[in-house]
Each structure stands twice: as C-alpha cells, then as structure tokens.
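Only one protein chain is missing; all other protein chains are in place.
When the chains are written out, they are named A, B and C in that same order, and each has its own residue count from 1.
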C-alpha cells in the first residue's frame, strides 16, 4: 500500500510505546486522499521546520459567526487534497460521555464529508473535526443538527464552548453539578456562542472542587469552582483505619500497597492552614480556618468528605498571554449557591458582559479590561461588595483614587480662601 | 514666662509619658524668638489642619549643590522670626557615636546661629539643624568645617549621606565593617555628595547582617548587607544549655526569665529552609541549604555565630513610591568580599553610575531605570553574570527579547526564499 | 427533508446546542449521580468509584494521541461495545476512559487492550505523567513555531514508564503549545513545552494595505513596536526590531507579516506551574530553558531535557510535592544546579511585572 509521498521523518514517529498518530493517519491514507496529502504536507513541514498552512480564511455556515476555522494549504499544487482543510468545532456533550452509536455515526459522516481526522477533543472542549472543504460546511451542519441533535461550538469573538469536569457524574467530591451548569449556560447563551457580539472570546469552565480538573482557574474568563461553607465530614473510624494501615492512603494514587498513613507528616503538616489536630485517636479540624484545599480529603477519601452546604466560588479573568500577559482568574464572588435555573449567577454574567461590551476594546479579554479599569470598577458594575477574599493582599501602593463623594466638599476648593490663609 | 502666642492645642501634647517636643520647644522659646514663633505657627497649622511653609526655595552654600533645604513661612507677617527657616543637613559620624564635647559645641553654635532646634537625626541619617536664616548658612558652614571637622550632608540630585548599622562596633553578628565602608564611600564620593551630577538622589546604606538594622533593603539605592558563605559556628554545649534552661533564649528579647528553650518549635520549625535537625543532644545544620536568615543565631546567640568567610550581598534599587511605585532592593551581587580599599565594589558603583547618568531621565531613580530598561541591561552595563540568586523566580511571561546574535542569521531573512516555500 | 445547497434556510435548525449531558451516560452513572462515596485507583490507569448504593464503576484510562482518525474511534467503539455496553468518555486531557459497570469484564478488557500493540496504553492516573495537553502545530495551524503531535509523541515515548506507573512524587502535568497564543494553556503546567519564534516578522509592503487593517495591526503589538509607514507607493508599517519579542500577535492580525522561520523557531521549556488549589495555590510556569532548536522528527534535545527535569524532580521531591512546590522548597538556584540547566539573561523577566520577580531579600542559597 505505497503512499503518494515518502515520509522518512514521520516514519520515525511510528516507533515507541506511545500511540502513533502517524501510523493512525497512514492507515487512513489508503482510503482518504486528504490523509495522504496531509502526510506529505507534514513531511515537508518537518523538512522545512516551518508549517505550511496559510493565514486563516473566513468561512462558516450561514447565520453563524463561529464554529469553523478556515484553513488553506500554502502549496496546493503539491497537495491538492488538503488545499482547503477547514476545521469544524462541534459542541461536545458536557464531560464528554459518549456511546458507540453516536461515535460511529459521527465517524461515518466525517469519512463521507471530511478528512476522517479529528481531535478528540480540542483544548476548549469541542469535538474537533479536522479538515474539510468549503462546500461541505453546510451539509455537515445540516446533518449535525438534523441527524445528530448536535450543533457547532464557538470560535471568534464569541462565547466559547463551555466545559466542566466530570463532577457528580463520577466524582465523590463535586460540590456543584458541573454538567447541568455547563449545559444550562450553553443553552441559555446559544446566541452569544454563535454570533460575535463580544470584544473578544469568552470562556466558561466549571470544576466541582478545588482540584480543578478542567483547569478552569487558568483558562476561563469565568471560572466556576465548587466548594462548601460548612464543615468537612469526618468518619473518625475510617481515619483510624488509614492510620492503622487498613485503607490505602490517597486512594492508591501513589501506590496501592496497604501501608500505615503517617497522618502527622502526610496530612496535618501539609495542611496549608495547619488547622488540623490528631491526638492519636481523633482528628479535629478547625473548619473556620480551613481553606478547603482538598488535601486531607484526597489523602483519606474514605474518611473525609466535603461539607453539605455546597456552592461555588466565582472567579474571573483567566487567559493566555496575548496581549497583556497571562492571567489566572481572580475571586469576585467568594460563595454562591448554584441551583437551577441559576438566576443569580446569570444576572451576574449579564452585568459583567454589559460592562465588557460597553467598555472593552477590540480584542480585549475581560481580564485585561479589569486590569485596565481596575477591579473596583468591575465590582461596581456587577454590584458586588468588596471583600478581603477577593485579594491575596490589600494594596501596598499608596496611589489611592479616593472617591470625591466621601470627601467633604468633594474636589471643590476655594483658592481665594486658601490664599487668605497661605501667602504664595 | 508668658509666650507670645497661646497654644491650647499644642499644650495638649505636653501630657502623657512620652517625651514632649512641645515642652522641649517651649523651654527654648523663652530664649529663642524663633522657637516662640515656631510654636505659634504650629498652633495655627493645628487649627487649619494645613502646614504653613512655602514651597522650598533654593538656598545653599557656595560651591555645593546640596545640604541645605530652603524654607520660608507663608505668614511672615505673623511669625517674622521663622520667616526664613532653612534646614542644614550635617553629615553624621557613621553609626552616630558622639562625645559630649562635640555635642555641646554644636549646641552652642546652633543656639548662636540657628533656631536651637534639631532632628537627631534625619531619616537619611544626617544631623538635621532645623531652622536658620540665609545669612547664617555660610558662617555655619565655615564653623562646621573649621571648628568641628564636619561637613554638610546630601540633598538634591546628589549622593545622599550614607549610613550603616552599628556593626562591629557593638554587634557580634556583623559580617562587614559598616562604619569603615560608610566612611570610605562618603569620603571617596564627596564630590558626588556635594554637587548634583545625578539624574536624582542616590543612597547607600550598609547593614552588618540580614537583620538589616539600618533598613538598607527598603531605602537605599544601593544596599550592602553582610553575610557569610561558610558554615554557622555552633557551640553544641551552649545549645544544650539553652535547651536545658541555663541560658536565656533570644538574649532576653522577649523576657529575661530563664526557661527551657523548645528548640524544635522555636528554632527548627521556624527555620525558613528547614535545614536544621536536633537529635536531643546535637544540633545539625545543613549549611548548604541555609539562607542565613539569622533566626537560629538570634535565638541562641551564645551558641551560634555567623561563619568566618564573610562579605556582603549587594542589592540595588530601593526607593519610596514616587514615581513608579515603591521598590525594595534586588540582589545583583550575591557575594562580594568587602575589604579596604573596596576596589571591586567601587568599580561596580562607578559602572552603575555611568549607566544611570547616561540613560537615566530627570528624576528617575536607579530602581526605576532598571524597571524601565530591564535588569538584563543593568547587569550587562555592570558586567555582572546572571545568577538565579538575583530572582525569586525566573520569568513566567513568554515575551522574551531573544538576542539576534544567538540566532542563526540574526534578524535577517530572505523573503523571496520564504515565498518560494510558502505561497502567500 | 434532505439538505438542499440552494436553499440553506429550508428546514434549517440552529442554536440547538449540544446533546443534553445525560444523553450518552451509562445507566450506572445516571443512577448514582451525586451519590459517589469514594474511589480507589486499583492499578495505574484503573479506577473504581463506589457509590452509597453499593454500585461500583470501573474506569480504565488509556492514552490517546488526540489527533485521531475515525478508524481509531471505531476501534475504541469496538472495545467499548465488548466490555462497556458501549459507553466511554474522554477526559479533560484527551485520554479515553472505558466505563465498566460489570466487574467481570474488567480483566478481559485490560487483556484486550494490552493485546493491541501500542494503540491503548493504560495509565495516566495518580502520581504519573498523564497525557500531554497540546495544540495543532504543523498539523493545522498557521502560526506555529513547532509541531505539536510529533513533539508530544517523542516526549511521551521517552516518559512512557511514568505514564504506566505511580512512581513520581506527585502528578506531573505536561502541556505543549506551538506558539505564544498558548492554546494548550501551558502557562500553568508542571512542565510546558512552548513553540517560540526568534526573528521579527518580515513585512510584505505590497500586501499589507490589501490584506490587513493597519490600525488593528499597530494596536496588536504589546510593545508598541509597530508604526505606520509609507514605503514607495504602499501604505504599510515598520517594525522596530529592537522592541519585538516575537509574539506573533501582529501576524495574527495580518498575513503579510510572517514570522515562521526554520532556523529562528524552536522550543522554550517552562516548569513549576500548577492549576489545582491542593496544598499550594495555582502557579504560573516559569522559564527553565529559553531555547532549543527544532529537531524533527524526534526533538532529542527537548525530549532529553524534559526527561532530565522529570527525573531530577523524581529523585529530589517529597511525596505530594508538585514540581513547583519542590522548586519552591529547594530554591531556583538548586533547580538550575541539579538539572544542569544554564541560567541566562533570558530567565530574568523584563516585561511589565518584571520587578515582582526580582530577589528582594538576602535569603538565598550559595
């Protein structure tokens, strides 16, 4: 089964224990000319140490402002089957559960209408269908909506496809229902997801607890992270079982041999707030000092569980470096109950978006807007009350913009009066 | 002894256990009209909640560009005896040792030629002679130089009066000879101290150890802080004596009762690098991990002493907030031997000043210049090699200014060649 | 009705969003939703979650290249049909999880997976190196400085033993982004592999005005290196090369300013970031190696340097210490010493927040 192009460099990537995308695509190349040309193009990129895709072109489906990344090869004469090679971002089901039926049908469609190559999944969370031609965009969209009950995800200055961790579906620590939240937001804001209305992209991500398995705090303009505000639930007997060596510490994450947990050095001393005590029999947690970091819970999952008064901490502003430097999200709502229909949360979101749409410059992420205007303006616009939980530290620079409303006489002064007291 | 002005508000400051400057100045007011008027002026300031000094005027002694702060009252008609009230900054002897002879003679002179008021000392370290008239400036200078062997300190865009902690004169921890260093620098750079040649002020301060009793790291453009690079000297018997309760921990700084030192919680657990171990008998220090923070030494001064291979860490850039925000000094020379005539150090100083004088904008402190140009440029200009000890963390932002000299072909590229590989 | 290319609006459905989340969930998940009590990692790659109802769900995690073909998805389906009643999921790091609700099928599933060559490596749980989050590279994007998939494959081959075991002091999350846009969100990874350019863009003066909005291009430059300029007949721009730090943002706005260059481009390595709030707080990744040339097809210098970092960490860190925690404990001076990486000018920040990274204390180790 000789392929059209020799790929000596790529062939090197067929070796080794990790799955090889080269082997995989070669297998496809026999039946998909796009895959064959793609391999040739990749080989040439490896030779030149330069990519061979042109700067993105604007293509899409009618009425949508996103969901498709236009892509053209810069050597179409050599690789005509990837001359057009557009990506379609398909909004994944939250937490990416599938059955084989839907996957098989998607594959069949993509073999027929696209390259047969995918990313499962894109970094934002979408099903990424990698490579098709312009004329296939509408038919794919038609099939997605009609036959699969699926829709495109986000791209451009839109809301981007929201995503969450696996949450309550399979995780005992989840303090919020990540799937329901993600689904609800995705449905509520379909218009924002499909039609550019923002200064730039906007991302929601939801994690069920502080482990943050969807990396929300690092890469979502609005990060929703589950937490609790009552007490960690303790099963003292199970604690003793860990200490006694009857249960595997850390649920086996560092080895499944049974061993006695050294609770002092492995838990108590590592608690970031040192709010725990072990007297040999009972574990005491001073919950008022706990910052809910999850460490003790993850080490003794059969003994400790998050509290029951659960909700989310809302943080905003994470983003990659372009333009003003990378940011992590910052706390703006220390605690909020998250129950359907999430009215309070959505009110917040809409205030935040109003501010951003009004004040944001072209290609200015929310985090950058807040950097530019100050967190104070953001809180004001969103009608949030300043709280020490929003900062690691109060300001240390003395350049305070005092509010004239709080100053007797505001900014007004009487120069004459002043000069009657002070000669110039 | 009725004074010219009623001072009901100031009188309130005569109460209480702390020494009262009001009582003190009132005592002087009987013989010094300037003091009398000064009290009246202060009382008026207390009433108005506004100061009554005009914006500084430029006065000085011939040939010097600093050392005198011109000051005029903004109500001379009411307070003619403080109509002129200039400050003279007199360079203190390093570490501020005096005998009564010199002080008495200074007092006599200042009663005669000035207000009789002083600051012992100014924040920078000078003897501050507070308040005299323009015609007295030269006579005071003449007496200082001729009769006292003294000279003016710095002000304006000069080198400012250097100062150090008490150091080896009375402190067992000093790793450098702060007085000798301060004196040597002061003498070497008299010209810079007296004649404005810099973009802005420049301060040296030297502390003998990491306790930094002259606050060098917070307020000197160049901070010299003593340290050692060998091992902490341990007297194991004395350690046991602390643990046994025979010696007072912390030299009595928190109470002079004898008590058993809980070496584990009070020393070992507080060591920032946790590089100590106590086995009940002997103290082990892993010196390669020690950051020489002085904690263990200060708690057991009779058992632990700094090492013998001593020198200084040189840091630069500290300053108050104006203009670009407050800065602490940053390490630029992790270790340097400091022995007379301090040639290596002065070479560094002069390279640093050359850079600053060449590149610094008007009123730009050294720290701000480094902020603006980058530490890299500073190190290059001073011929220093980058070292991880200069940063708390390497950069996290990816905006790297790669040096074209290290890139094959530098910044040159061949567009034609590129376009032969890539169609536009 | 069937699709009619000439009448897009006919029977058009829009804004229906994704399938509801529970559409493809296995029954055991729906039944025990929110009732999970605890979990255990039975062996690397194999988790069991136990419910308050007593139900047990086994998840078998296998590594995937992420850039996968429909054939491979069909292979995955075949396995899932056999052992999982057709249910599976993908993780947030692009691994596949086979969801087994019948304990008896677990071992046969594992045996089956192992029999399939290198397609389905089992691992990525606990204190391992799990899959590398990555981006497009030369496979699809227009701004990359490096390839993504090839580098990932090369690194994972070398670190494979850490994927299939729990030997490390804590989890190690590696991410790759092929340019400073950082689609892989590498800025908070234990180890980040980042594609970097090192030559300023060229300017195709004859195209700039045609294909770009000049004011937007100028605004795009974080260092204000770009100014408008008339070149002969053309309205164009000029770039102050001394101010350029090769971010490529101008190219994003303007195809007439390409930066990719076979000799100029390569990899920067970053270390010590993290996302979780467990014990320590989220941290950015910090620069470890400013530049390694592109060395396709297997990027040996990059691979070996990453390995050196991982193994120095594995040898020196305490249990539960992420790479960043380990470095914070031992100090950066020791990190560079022990890994043998040279500390250079590039390591010292010189952008907006630079001063917050300088060492403003005498506390350091010789």
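Throughout what follows, a contact is a pair of C-beta atoms (placed from the backbone, for glycine too) under 8 Å apart; a residue touches a chain by one contact, two chains touch by 3 or more.
Please read all numbers here as calculations on a predicted model, not as lab measurements.
Among A:121, A:292 or A:305, only A:292 touches the chain that is left out of the view. When the full complex is taken into account, the listed residue touching the unshown chain is B:177, out of B:36, B:177 or B:221. From the options B:84, B:219 or B:376, the residue with contact to the chain not on display is B:219. Contact residues of subunit A toward the unshown chain are 210, 212, 217, 225, 227, 229, 272-273, 288-293, 313, 315, 317, 327-331, 334-335, 367, 370-371, 374-376, 379-380, 386-404, 406-409, 411, 413, 415, 418, 422, 424.
Residues 277, 281-282, 352-353, 355-356, 360-363 of subunit C touch the missing chain (whole complex, contact as defined above).
Criterion: only the chains that are shown with their structure count from here on.
Looking at which two chains touch through the most C-beta pairs, you get A-C.
Centroid distances from subunit C, each centroid being the mean of CA atoms, peak for B.
Annotation for subunit A: residues 48, 50, 52, 54, 321, 325-326 touch two or more other chains.
Counting partner chains per residue, subunit C has residues 180, 182, 187, 222, 247, 255, 261, 263, 284, 351-353 touching two or more of them.
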